[in-house]
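Single-structure report; data block below.
All protein chains but one are shown in place.
Our next item is chain A:
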Amino acid sequence: MRTVIFRTVAPYLTSLMVLFSIFVLLRGHNEPGGGFIGGLIAASAFAIYGIACGVAPVRRALYFHPMALSAFGLLMSTLAGMISLPLSVPFMTGNWMKLHLFGNEIDLSSVLLFDIGVYFVVLGAITSIALALEERDRG
């Protein structure tokens, strides 16, 4: 699998896929997409990078352990659900605010935060499994 072409292309491919996964994540509320799919795309991106260039560069690039990313995502989703508590509405109620930026109106919500949490959980869990398998594969 470690051909020169693959090794050369893989970093660009991975970057593009990660970018695309974020795009899919963010547009999820109105078009097909969302945190789960975005997370899967990002996980496959890192899996490809790992297959092409070895596991060590992926771990360096991720900086955090993928399981830590997963845990961070779960924490984020839980906290997103808890935003509603100080507002005295039931757990997980979506809260929205409008942000005016450069003349555009952007909707921000606790739901988006929740979806980003889902993204990180899926990304982290799948990546850590894939990387662990790739590692032992060569060991």
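In this text, a contact is a pair of C-beta atoms (placed from the backbone, for glycine too) under 8 Å apart; a residue touches a chain by one contact, two chains touch by 3 or more; residues count from 1.
Basically, contacts and distances are computed from a predicted model.
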Chain not present in the shown complex, as UniProt names it (candidates "Monovalent cation/H+ antiporter subunit A", "Peptidase M16", "Iron transporter" or "Alpha/beta hydrolase"): "Monovalent cation/H+ antiporter subunit A"
Contact footprint on chain A, counting only the chain that is left out: 24, 28-37, 40-41, 43-44, 47, 51, 67, 70-71, 73-74, 77-78, 81, 91-92, 94, 96, 107, 109, 111, 114-115, 117-118, 121-122, 124-126, 128-130, 132-134, 136-137
